[in-house]
Structures are given as C-alpha cells and as structure tokens.
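Notes follow once the structure below has been shown.
Partial complex: the chains shown occupy the same locations as in the complete assembly.
Naming follows writing order (A, B and C), and every chain is counted from residue 1.
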Amino acid sequence: MIKVGIVGGTGYTGVELLRLLAQHPEAELAAITSRKETGVAVSTMFPSLRGRVDLAFADPAKVDLTSCDMVFFATPNGVAMGEAQRLVDSGVRVVDLSADFRLRDVAEWEKWYGLKHACPALIAQAVYGLPEMNRERIRTARLVANPGCYPTAVQLGFLPLVEAGVIDMKHLIADGKSGVSGAGRKTELGLMYAEAADNFKAYNVPGHRHLPEIRQGLAAALGSDIGLTFVAHLTPLIRGIHATLYARVTKAADMQALFEARYAQEPFVDVLPAHSHPDTRSVRVSNICRLAVHQPQGADTVVVLSVIDNLVKGAAGQAVQNMNLMFGFGETLGLMQVPVVP
Amino acid sequence: MIKVGIVGGTGYTGVELLRLLAQHPEAELAAITSRKETGVAVSTMFPSLRGRVDLAFADPAKVDLTSCDMVFFATPNGVAMGEAQRLVDSGVRVVDLSADFRLRDVAEWEKWYGLKHACPALIAQAVYGLPEMNRERIRTARLVANPGCYPTAVQLGFLPLVEAGVIDMKHLIADGKSGVSGAGRKTELGLMYAEAADNFKAYNVPGHRHLPEIRQGLAAALGSDIGLTFVAHLTPLIRGIHATLYARVTKAADMQALFEARYAQEPFVDVLPAHSHPDTRSVRVSNICRLAVHQPQGADTVVVLSVIDNLVKGAAGQAVQNMNLMFGFGETLGLMQVPVVP
Amino acid sequence: MIKVGIVGGTGYTGVELLRLLAQHPEAELAAITSRKETGVAVSTMFPSLRGRVDLAFADPAKVDLTSCDMVFFATPNGVAMGEAQRLVDSGVRVVDLSADFRLRDVAEWEKWYGLKHACPALIAQAVYGLPEMNRERIRTARLVANPGCYPTAVQLGFLPLVEAGVIDMKHLIADGKSGVSGAGRKTELGLMYAEAADNFKAYNVPGHRHLPEIRQGLAAALGSDIGLTFVAHLTPLIRGIHATLYARVTKAADMQALFEARYAQEPFVDVLPAHSHPDTRSVRVSNICRLAVHQPQGADTVVVLSVIDNLVKGAAGQAVQNMNLMFGFGETLGLMQVPVVP
C-alpha cells in the first residue's frame, strides 16, 4: 500500500483519478489539494464519491506532500513545472497529467504554451508516459509526463505503421474528434450544453498544442522528422476520442497482421478483426484503446480508426497504469473495470 | 464460487448483468442463452466485453441450466413464467428480472400484462426482491421477483413516509422520469436517437404497468390500500431515473430525521443532507439510490427526490444484490463500483 | 413598418428575438445594445445571422432608443426597471422579457429577486403579457411584462380548470422540466455539456422565482388565493418545457371538452385529442403551446400535460405576439414557422 497525493483535484482528470484510486487495492489516498476549495469535503463537491472518499481539499500551501510515495498533478498547465522538482528531490515519484513535461524541446514548449518554462532541467529526466512505447523507462522514472488524450489515440494508431516503415511519413493526417470533457471542468461558453449539444465543429485548425506532442513521439519512433496535419473537432460526447488516421502506403504489407503483432502483448490495446469499426462506447469508462485498420478499395491510402476514453486511457487511467509500472504492481491493477454499455 | 446462468442475455439488463458478473469474485458465468443469437460470441455482439466474457450465446433448447446454482431471467415478460418452475424444482435459485412474478394478484397481473399467467402457483413462492423491504425473506427465497426500475425509485422514496404514517395515503403522486435504456434494447421508432434526443414527453398516462407494482408494495408496507397517480416520462438520458414524489402531510414530523433513521443501515440507500437535489449523474453505473426530502415553503406538501441508475439498482445491480443475499455473500460484493462522473 | 430596438441582445432570448424579427414583415431592427460587446457585429457573435442582421451591438449609453416605436428588454433582471420609465415617457412601447414588472406586489418581488425595485410606480401600469389571459389589455399597454417560461406553460395548463372551478385550488402541483437554454446564455458549471448531458435533477425545490408569478396569475383568474407546489427540473434538452400538472377534482366535468372550449379561438394553444401525450419536439422553434388532459384510472386526480418551446412561447415568440397585439398587426404575423422535426 502506497500513500498517494493529488495536486489540484477539482477537475475532470482529478475526479477520475479519485474514482480509480478509491478502487485501487494498493493505493491509499493521503491528500488532495485545491487552492479554491480548501476545506470543502471532496464528497460535497462530488456527491458520487459520498462514502468512498472522506478527505477534504487541503490548502496546497499547508499540506506536506513529501510524505507521499506518489503524487499526481491534475493541474492546469504551468503549475507542475514549479512544484515537481521539490517532490522529486524528496524521493516522491511524480506523474504529471498536465503538459508541462511532455515536450523535450523547451523552446517548442514555450512557443505552444505561451509560458516561460520554470524548470527546463527537469524535462530531461521526465519520461513520456505512453507504456506501449516507453514501458521499461517508465518503471524507473521519477517523473512521468502523462500523454495528452489525442496524442495517446493518434500515436497508438500510427505506431505500427511507423515502426514497420510502410507509409509516407511526411504527409500524415490525423482527424480527431473529442468529447467535451476533454476541455476540462471549466465554464467556457462553447462548452455549455446549449452550445455544444446538437453541434459539431473543428477548432484550432491553424495549430493545436497536441500537434508537436504527436510529432515528437512519432519522430522518436521513426528516428527522423515527420509531417503531420492534425485537425481536432468538438463532438457532443461526454467522454470519448475517435481518431481517424490517414497515410499513403509506400510499401505493401498485411496491415491487419502488422497491427495484431505489434499489440499482441499489450493489455490495454485491442486490435479488432479486419473490417471493424470501433465505437467510443466500447471503451467508455475503461483504460482500453481499440484499433481497426482498413485499406479502402485496395487503394494506396491506409485508414486507422482509434478510440479511447479521454479521461481514462487519455488521462487518469494511463496515469494509474504508469503508477503501477513505477511501483512494480501488476500493470492492470485497479484498471480492469469493464467498459460501460449502454 | 457459484455457477451462474443467464436466460436471454442480449438486452440491456442482460449486458449489464454480464458487466457486473464478469467483475464479481464469487460468480462464474456458466451459460448465457439467446434464441436469436445462438452461436454468436457475446463479445461479437458487445465488443465492450472482448477479453472479459468468452462465452457464446447458447440455444436455450440445448443448454442444461439445472447444473447452475443461480439463474437470472433477463427475458421479455412472459418467458420466465414458463421456465422458472423446472429450475426451481431442480434446486436452482432464480432471480427473474422481468415482471412475471412481481404481482401477487394473478388477475391483476393478467389485466396489466395482457397474458394468461402460465404458472400462478409459483407466484406465492416468489419473494419481491427489494432488499430494503424484504431482506430476510430474500435470503431464503428460491425465486426472487426483481423489482421494476420506477417501482424501486418510487417505493424507496415513499417508504419512510408510509411506515411513519405521516402522509395522506389516498392521494400519492409520483412523477417519474426515465432514461431511454429503461425501454430495453429494442428498435421502436420513439426510442431512436433522432426522435428521443432533444425531446421530452409523458407516456402511458392512462395506466402504466408499474402502477400496480408500486401500489402493492406500498400497501404492504402500510397494511391497507393506497391511492396513487403515477406519470412516467421519457427523457433524453441513456441511464437514470428521477422520481419526484408528492404527498400531503397529515402529521408533522422531522422529515429529514425520518429518512436518515430509516436508511441508516442500508448500504445502497443514501439520504442527502437537507436542501439537497440529487442528480442522476451521482448514481450512474452504481447500485445506489440517493434521496432528498423537502417541505417547500413549510406548507403541507412533502416532496421527495429519488434517483437510481435504472440498469443497476433498477435492474441488474439489484438482481446481483439479491443473489448476494441468497448465497450468503456480503451484500455489497461486486457492487461497489464508484458512480461514473462525468 | 415599425422601428424596433433591443436592449441586451447577447443572450438566448436576444438571439431568438433577432431570429424572429429578421423574418417579421412589419418590424425593422433599428438598434441592439450590449455593454460588453459594443462595436462587435451581431453576425460575428452569431454566425447564424450572417447576411440577415447587419447591425453591430451599440453602446447603451450612446444609442437613442426613444426614436424606436418599440423596445424589447432582453436583459438580466434589474436592468429594465431602471430604464423603462424614460422610454415609456417618450412614447415608446416596451416589452420587458425579464422579471422586473411581472409581480404586482413590490415587497414580494423584492423578496424573491433580492433587489430593491427601482421603479415601483411603473409596476401598476405594466400588463402581464399572457395574451390568452390579458389580450385586450395588452393591445393598449405601454409596458408589457412578458411572462416567464414555466409560468406560461403552467398557467395555460391550469387555466381551464381554474376558470371552471372544478379543482381543489389549495393543493395544486406543477412538476416542470426545462431545457438548459432556459437558464440563459451564461457559463455556470451545472449548465456545461459534460455536467448537464446524460443527467437529470430538480433544482430550487425550497423556492423558485416562478412560483409567485404562477400563483399571482392563477389567483387573478380565480379571484382568490391559491396553493401551489412547484418543482423545477433541469433536463438535457436544448429547448423545451414540459409541465406535468396535478390537481384534485372537486366537481365532475368533461375535462377534454372544457379544454377544447377554452382554447377554441386561440391561435397558439392547441388542445390534443383525448389520451394524447404532447412531446416538446412537436412545438420546437414555434410559438405553440400544446396541451393534453387526462384523468387516469377515472380517479379524482386530473393530470394536464403542457409543452412549449421556452425560447419562443416562453420568451421571444410571446414577446413578438405581444408586439403584434400592441401595434394592431395580425396576432400571428411573423410567428407561423412550422415546428422543427426532427
């Protein structure tokens, strides 16, 4: 049993962490902080947790998280970079669910996030927490940068093709569709029910922050730069990401076999039979990524369909998966809830 | 570990049973039948269960369910009444999620369900499976009639008031709102997305089959007949029931204290603090019923708000709760999943 | 052709007024004000109006609305009471869509709205703008207090029963369900998609501001005080109100005939055939109220189902209907759009 702390637990990734950790057999929730909600019982803010989480939100200035074995940052971008170093120095293992340590190139990070990075030195130590790419390095990491939601779905979808070297890497296209919870638990006009329901739109087409993150991951897998067009869309889902990926085939291959072989040993990646269409529903409230690969009309464009729950495999679930790896627990411990249908 | 069979597992109560039983530490899923889908793998029909349920739907004519310890009927009304007797005679414990054994008055049942009852003798043996009313009788029951979804929410909401004798029992009003999954996994025009989304309506106002069931339960609690107006509404939810209950107060009482005392020991009934408004979200995908009681403006009308997940506490979860009682397992075993928010 | 101004046009009642007035043959939109959005083109904020409304939002301090024939206030509560007098004094006809002039009892208003009323003198002149009750007085009114959304649905549903004197007026129950747009175009957490979708809850059960408004209207129709329990619910609709009304019958009557007779001449109230269940869909984007009346099981409780589009008959459409009456246009002018299905 390890002692776990959460910094900034009032957002959707926070409450999802709480839901998962409250059911995790090896984690004891020791503290959860919130500047704004100090003193408020967690179960007052989230009645779904009545009887399951007895903590109140603690003042981040007053709680000592160095007594924890493990701390999750579920904070807005820009917070973890100021606080993680001290925890790491104290021997605490840290998983940051924000974007602070995801990009290895500080200048690139500062350009996309519009902030000066407070702790560039720590970036080098951070391991990008996509277990399907970096499992062994995560086990020993002191700081894990938990991937973004779109980057998880897109990278898992492209990875077998990139590693096998069968596609044109200069013109990848990723058409992503996300549920509204992906934007966080914040009150923006475009996220209101009366705005987002029965509505569909693209956003940030000129440039989305997940673009450099995906590009970095796939470039690392390839060993050289890649070209990617990424378009994100807001869709009237509470949870769920569907990424539709397009690439030009440069070398004939049995795509289905390629995908099945790549993920044969992965507990949380499920390659569907040929000709399948995974729906976001089939992974809802679970840590699974389901994939299907098509080559329509036998032409030279390969299409990959990739679905995840943005709050689980795209955030809190993957964070717990990383925690399991870091502490030597079974990788699937506490993460085997069956997807919720309907 | 007991061997469990499910008759008719292709509907929403069926797949929800599968979800719960796949995670239950004392239940081994031995067989699941479906006339229409014989031979189809469960996980082909429900990809959410890939890797979790390895069975295929079996031909009900060919599978021997008498080797099971426990059989659930998740069939349309009219099936269980023809098959339960044989199983009960073989020593199998049965929980029927359909309505076949809910009403003790055969003539009343035949009037509301428009069928001749095939097994009236068994009705007398059946125990109505609302643990908060009939826990001890359920433990020893051979056949449990699992309550309907509205009746669960409405009876749990009225029960403290009825038992305390503080309201006019001749003019109860229950205004129920149900998510669309309550109608089952069937293709009716009014249940299609393009019809039910952004739409709200009452249905069956002249008479709903859950009316006699609620009336029977509350009359039993009171010891004499009651008068009830029950109006059901279809609301654009996937899951969830919200019952808003109205009664005339005939005897002053501390309503909040009454409710808290009545349910103090109940693991799955949660009385919220005074002035609360439970939302269906707070119980989604869980076996919990949350209640709040109000007496607006201090006038003589008491208002009770009662929410459940119609597929869990209103169907499959309650069925598993009954199974736990029947086999002496902990009552909450396999039913402690935290509600899913958002 | 009259010149029309709108004060505060950035909310949902504002954009709905714009939609209706842009299609009204006798109204010319002369000015629309917004403090926050001064200078912004209306069609930039609402791309749906591109090519249809060429105005920009004007600074309320700089635009002279006294040159308008007609001004609508689509402002938060508390604004119109400070500005309407000057316009009325200048001979402008005013319809206030906010609550400032709805309650005749100033003390009652101040209690429910938590503000000191800035212009009590004007309250006496204001006519409550429910044409089905006050048509003749509206024609000559200089200031119309446009009814709330729930009060429109509830009063139209109870009115035939109240006027006929066939029910117990001391224990009326109104169970109202509203779409999310009813709360306005504002960013509250509970109104976000990820909070309000797949969720249902009651709110303000201890006391809702529409309670005194309904009570006042029905008491006026009756000629003496009434008793009412009103419970509002938030339901995952964009638009739509469904009111389910309950009353004890004190005098036998042909309820269906009563309703049909009462509304035979009303262009915007449609009494459905016996045994009907109006859905909110059937009035969406239209100015119609559809009603059905039931007496379930022949017992002594009458149930009325009443549906409107909260933004049309519950706000902007009714305001235009009032404008039509005030200027002697045909009452239905510009309001005959067919409901949108699906």
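Heads up, the rule we're going with is that a residue touches a chain if its C-beta (ideal position, glycine included) is under 8 Å from a C-beta of that chain, and two chains touch if they have at least 3 such contacts.
Just so it is clear, the model here is predicted, and its values are computed rather than measured.
Peer 1: So we've got 3 copies placed here, but how many does the whole thing have in this file?
Peer 2: 4
By definition in this document, only the chains that are shown with their structure count from here on.
Peer 1: Among the chains in this structure, which pair is joined by the largest number of C-beta pairs in contact?
Peer 2: Greatest count of contact pairs is found between chains B-C.
Peer 1: Count the residue numbers both subunit A and subunit B use at their shared interface, divide by all numbers used there, and answer same if that is over half, different if under half.
Peer 2: Counting which numbers both chains contribute, over half are shared, so the two copies meet through the same residues.
Peer 1: Provide the C-alpha centroid distance between subunit B and subunit C, rounded to the nearest whole angstrom.
Peer 2: Going by mean C-alpha positions, subunit B sits 39 Å from subunit C.
Peer 1: Quick one: subunit A and subunit C, Cα centre-to-centre, how many Å?
Peer 2: So the centre of subunit A lies 45 Å away from the centre of subunit C.
Peer 1: Any idea how many Å lie between the Cα centroids of subunit A and subunit B?
Peer 2: Taking the average C-alpha coordinate of subunit A and of subunit B, the gap between them is 36 Å.
Peer 1: Could you check subunit C for residues that touch two or more other chains and list them?
Peer 2: Counting only residues that touch two or more other chains, subunit C contributes 179, 194-195, 198, 236, 238.
Peer 1: For subunit C, which residues are in contact with subunit B within the complex?
Peer 2: The touching residues are 171, 173, 175, 177, 179, 194-195, 198-203, 205-207, 227, 229-231, 233, 235-240, 242, 244, 246, 248, 275, 277-281, 284, 292, 294, 296-297, 299-301, 303, 305, 307, 342.
Peer 1: Spell out the residues on subunit A that touch subunit B in their complex, using ranges where they run on.
Peer 2: Of all residues in subunit A, those touching subunit B are 12, 15, 19, 22-23, 46-52, 181, 185, 197-198, 238-239, 270, 272, 278-279, 281-286, 290, 311, 336-342.
Peer 1: In their complex, what parts of subunit C are in touch with subunit A?
Peer 2: 12, 179-181, 185, 187-189, 191-198, 236, 238
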